[in-house]
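Removed: one protein chain of the complex. Kept in place: all other protein chains.
As written, the chains take the letters A, B and C, and residue 1 is the first residue of each chain.
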Amino acid sequence: MSVMQAFDLRRRSASSVPPPAAGKQAAVPVAKLIDVSKCIGCKACQTACLEWNQLDQPIGYTDGTYDNPTDLTTASWTVMRFTEYEHGDDLEWLIRKDGCMHCDDPGCLKACPAPGAIVQYTNGIVDFISDNCIGCGYCVKGCPFNIPRISQVTSKAYKCTLCSDRVVVGQAPACAKACPTQAIYFGTKDDMIAHAGKRITDLKSRGYQNAGLYNPQGVNGTHVMYVLQHADRPSLYAGLPDNPRISPLVGIWKGVMKPLSLAAIAFAGAFGLMHYVTKGPNKVTEHDEEKAAEVAGSDKA
Amino acid sequence: MAVTRRQFMKVSAAGLAASSVGALGFMGAGEGLAAGVRPFRLEKATETRNTCPYCAVGCGVLVYSSADGAKDSKARVVHIEGDSDNPINRGTLCARGAASLGFANSVNRLQYPVHRKPGSDKFERVSWEFAMERIAKLAKEDRDKNFIAKNRDGVTVNRWVSTGFLAGSACSNEAGYLTYKAIRSTGILALENQARI
Amino acid sequence: MASLAPTFGRGAMTNSWNDIKNADVVLIMGGNAAEAHPCGFKWVTEAKANNGAKLIVVDPRFTRSAAVSDLYAPIRPGTDIAFLSGVMRYLLGNGKIHQEYVKAYTNASYIVKEGFKFEDGLFAGYDQSRRSYVDRSTWDYEFDEQGMAKVDETLQNPRCALNLLKAHVERYTPEMVERICGTPRDKFLKVCELIATTANGERSMTSLYALGWTQHTTGAQNIRSMAMIQLLLGNMGIPGGGVNALRGHSNVQGITDFGLLTTSTPGYLVLPNEREATYADYMKARAFKPIRPGQTSFWQNYGKFFVSQQKSLFGKAATWENDWAYDYLPKFDTAYDVLKIVDMMAGGQMNGLFCQGLNVMMAAPNKAKVQAGLSKLKWLVIMDPLETETGRFWENHGEFNNVDPKAIQTEVFQLPTTAYAEDEGTFTNSSRVIQWHWKSVEGPGESRSDIQIIADLHSRLRGLYSKEGGAFPDAILNTTWNYAKPAHPEPVELLKEINGYALEDLPDPADPTKVMLKAGQLLPGFAVMRDDGKTSGSCWIYTGVYTEAGNMSMRRDASDPSGLGVHPNWGYAWPANRRILYNRASADPDGKAWSERKKYITWNGSRWVGADVPDYAPTVAPDKSVGPFIMNQEGTARLFSRTAMPDGPFPEHYEPMDAYIANPLHPKVTTNPVARVFAADAKSFGTPDKFPIVATSYRLAEHFHYWTKNVHDNAVVQPEMFVEMGERLAKAKGIRNGDWVEVSSQRGMIKAKASVSKRFRPIMVDGKPCDVIGLPIHYGFVGMTRKSYPLNTLTPAVGDASTNTPEYKAFLVDVKKTTPPASQPAVA
Partner (left out) sequence: MTVHTKPVSRYTTAARINHWITAVSLVLLALSGMALFHPSLYFLTYLFGGGQMTRILHPWIGVVLAVSFLGLFLRFFMLNLWNRDDTVWMKNLGSVINNKEEGLPELGKYNAGQKLVFWGQSILIFLLLGSGLVLWDTYFASYTTIDQKRLSAVVHALCAIGAILIWIVHVYAAIWVKGTLSAMTRGSVSGGWAWKHHRKWFRQEVGKP
């Protein structure tokens, strides 16, 4: 089997020609389900990700919390965010594995100006193709979850790739394989939704009335989904957006404004051309020169 | 994993089949060939079954090592992940196990015997021969000087309590048993391991 | 383990990792499985997800186990016995015990001798000057003329063990529990109710514990309390039950099995005491005759195991004539445990020390004492794959290790060893499963395997003694060493030697004319071992691991025929590949399963059959009423542990040596009267006036002891030492999250960053709020993580009465804001 594995593309950044696979029978969409209620915050997903992708995250300092590193970086594509949620006498320790949500309608891909720098495979995975990335940071503006990070060294954008190099040969992503309690589950999106349903039923039986699936339709659903104990308040989980969507500004910026602007420019150019052709040049006539000479002459005296 | 292997192969196989067709260029220009996904880096590695060195759950791990086949190139561990066949951990690993490649290849791995003279402020590299010969001599010297053949009541006790041996709890059973044989036969009573603390 | 053996007969994790999924209630107390054993904890989440189990976590801190628990209850460090005795009182008081199980399978109905009593904090027979119960004669049953223990099936006699227990725990009312432990009364009762739901054959509770219970001066008794609760509930020997000690290192179980402990020999046999001058004396104390009619009392085979071991160790030199080389073994006068070794080193009585993968500088308590001890050694040999603080104890690392190398005259050798990926051999995991692992690469640089180094050391000693002679060379010279390559004994050779051979043709016991085993063949199991020198086998419990059928530890058939998480063909579990111990108790006295859900081993009329190897003679019919605890002379488990525990047949709450309050139950005896205290440490205990804050130390999910600070990715996810504290304490001391604080105890001072958290709430003790802080152990002055003071600078050098495991989990400190260490940049 050739080493150069390839997936079919469903979308390709900055490409006006739709990728050939768009029409064909798509591969089965996959999804990674993160069941926050089963997550023990052991960070196996972090070290598995660091090791599989050979990332060289520098060793930092503690800021007094368990969040290490404290934010996603170009060399830490997933980080655990710990939230101590106190309500009444009860205390809950909500631990959420942050990282790319692999949106079905990726804001990063929509914002990206470089052709082929961001692609979405037919199974839903959104991947950064570093060769084509120009480091402009538009993906940071496009992403509703603030995930992509731009490297000061390589001027390229980096994020979780959902281990596309493993999935393409039938392996689970490194984090899903490692997760001790299988809080991180990987499979077809339908299976994951079904599995989430079972988990939500179990959570409801344990008193979490608002347990639910976080699969925000604002981005047409995501290929990384959460099961949350408090699905009615996602922002409890260290700022998980309550209803994430691609910012309307990005919508405008990358939407209708593009063709309109080109049309305007084309029209302006065409108008000038037509004007010139119909009206002819605005010449200085002999008469003007004489009148000018008069003015110039009379002053000479 | 919820997905059975067969079902999962369908997911990637469908992708593969279509794309290999695409890769062969049957479907349109360069646009068709998706940007290549990073090649699967374990393709040429050797897989060995092992157990994680850290805690007593005893998770099964797959150690992937690869040497480039040159005459004297030394194989290096390139990746470690869980062994899906092991019923105890079913392929999962914790933060330590998942990073245990970093233990095998740590820059803090000891490389060669070193020796610190009394009062010195640094280690100096020495040969195995020098180290082992000197250790054996020091041990024999201390044993011969302090060996207690009989106690105050004249009972044969054959014990040597002026030297201790703190045994490694991550040594294999075979190494542990051999250590027991070699050390207990000298009469050492101060033989302990991490179970105590 | 020093409490499971006296109660059940064997000292090991009773059930298995996978079996946890069968539990209906999981109690994590005295441990933090989610952080210390995450992949083992998977089976707790499986139990929750697929068995509707409820997880209870009782811990001074709201840990990551608590994060996924159904019920969390706080507790003051060092008061577990008060809590568990309160639970026992609740179970006994409300009749929430599995009556039939308790009556048939425990010594509840045994009658205890007259004269046994417990008053003002002490059992009968205490000698203050020797700080021990010298006269334990009253801690025993009444015996009849045949030497059988007397019982009162009707349980009327007030001196029945169960009635004595009821009287003993009477004082632990919910109010007293709240007063001592600080656990709110309603929370405590909720825990009791949930536990009580398993007091039947239908539902089972499993207990997962680790150092949270062992690292106290009452360590062994903590576990005893849980063992007794599980007996009262009938949770022993059934799927989803058991008392599961989650051991630490990957092969601490194996190394303990091989007797690398001061008074042990492999297979939980014991070195002779110097009072047992002859082999006859030695064996007289180990007859282990049954004390109830018809009981198995498996330890009566002690002689077979001992002789077989001596044949493995000394081969031909061990003969009937020289009492199987009895005198080749050292006889001990006292225990030389780690605390004793450190005390002797500090007293200049120790000249040489080997540290084979044990970083004593960090692992032993009271770093100042260890530092002084190491400095007084003549020579120190480190065998380790990684850099350690012990190897560099003589180096000055600024305020983290402020020493003058010139003043330290210890000669230090540091030998590089290979690690797991570079060796072959077996590890034994916590649930006694022996798994073979294969070698993938060579070690780095000039590193050598432990086997090679030890073989080298032994052969040099042998050479020197045969050439130059010296003190008692016989044991060394006669140690068997018949390996193909003496300098490189192969793991396969060693595992075979461990398993044991027939040294002569062994007749078939059923038909003596036939030969069961020819000389040189591997033993099939320990049942065939003999005490006449015709069999060898260095560790009887492992026999069966390498038989004529091959290396059982290499087996990789992951099938689970019963669906109960029993994988009989994966690796080999000692003893006899049994996965759940005492599993005869999963059937009622008539041999029927207590319930269909918990069906495990049943009597099919002619044999015991089921999902696992029966922990029982396979063909003994139920009506013979042979007890399920075949190792015990009674055949039943011990609620009353006779003289096996040095600090009492029943657990009793004693404050940690750094006592936060006077013991409310018996102020005159506040701390464990039997805990051994060396002269050097007598004045090293903190008092609440100078050190008003309770501290506990623990492990984190991201690190393993002191190794992973040498691993880049682990340092990334947990880079620096910190001290966790509650918001109340932080506000009182003007400390903000990330500030540098100084934590001081009677033993020393460390600096660390503050981690102010809602997970630490003040615990109301005796009506007053008590602040608890937490200190992870993983950081030192060697490795990639930020340099730090070793945690054991603070901890007291005193240990558990039975095992001398240091009291790391409860000590007194003071906390105040400070400036960052000189070598550390201030930036957070």
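Note that a residue touches a chain if its C-beta (ideal position, glycine included) is under 8 Å from a C-beta of that chain, and two chains touch if they have at least 3 such contacts.
What you are looking at is a predicted structure, and each value in this text was computed from that prediction instead of being measured.
Note that the undisplayed chain, when the full complex is considered, contacts A. For the chain left out of this panel, the touching residue among A:32, A:102, A:141 or A:199 is A:141.
Take chain A: the residues that touch the chain left off the picture are 14-16, 111, 113-115, 117, 132-138, 140-141, 146, 150, 152, 155, 247, 249-250, 252-253, 257-258, 261-262, 264-265, 268-269, 272, 275-276, 279-286, 288-293, 295-296, 299.
Methods note: only the chains that are shown with their structure count from here on.
We define each chain's centre as the mean of its Cα atoms; on that basis chain A and chain C are separated by 50 Å. Chain B and chain C have Cα centroids lying 24 Å from one another.
The set of chain A residues that touch two or more partner chains comprises 42-44, 46-47, 50-51, 180-182. Counting partner chains per residue, chain B has residues 80, 89, 92-97, 99, 102 touching two or more of them. By the touch criterion given at the top, residues 34-35, 38-39, 41-42, 45, 48-49, 52, 62, 64-68, 70, 72, 701-702, 712-722, 737-739, 753-759, 761, 784-786, 827-828 of chain C touch chain A in their complex. Contact residues of chain B toward chain A in the complex are 1-3, 5, 7-16, 18-20, 22-23, 27-28, 31-41, 43, 79-82, 84, 89, 91-99, 101-102. Per the touch definition, chain A reaches chain B in the complex via residues 1-9, 12, 15, 17, 19-21, 24-25, 27-28, 30, 42-44, 46-48, 50-52, 116, 119, 121-123, 127, 129, 131-132, 161, 164-172, 174, 176-182, 185-188, 191-192, 195.
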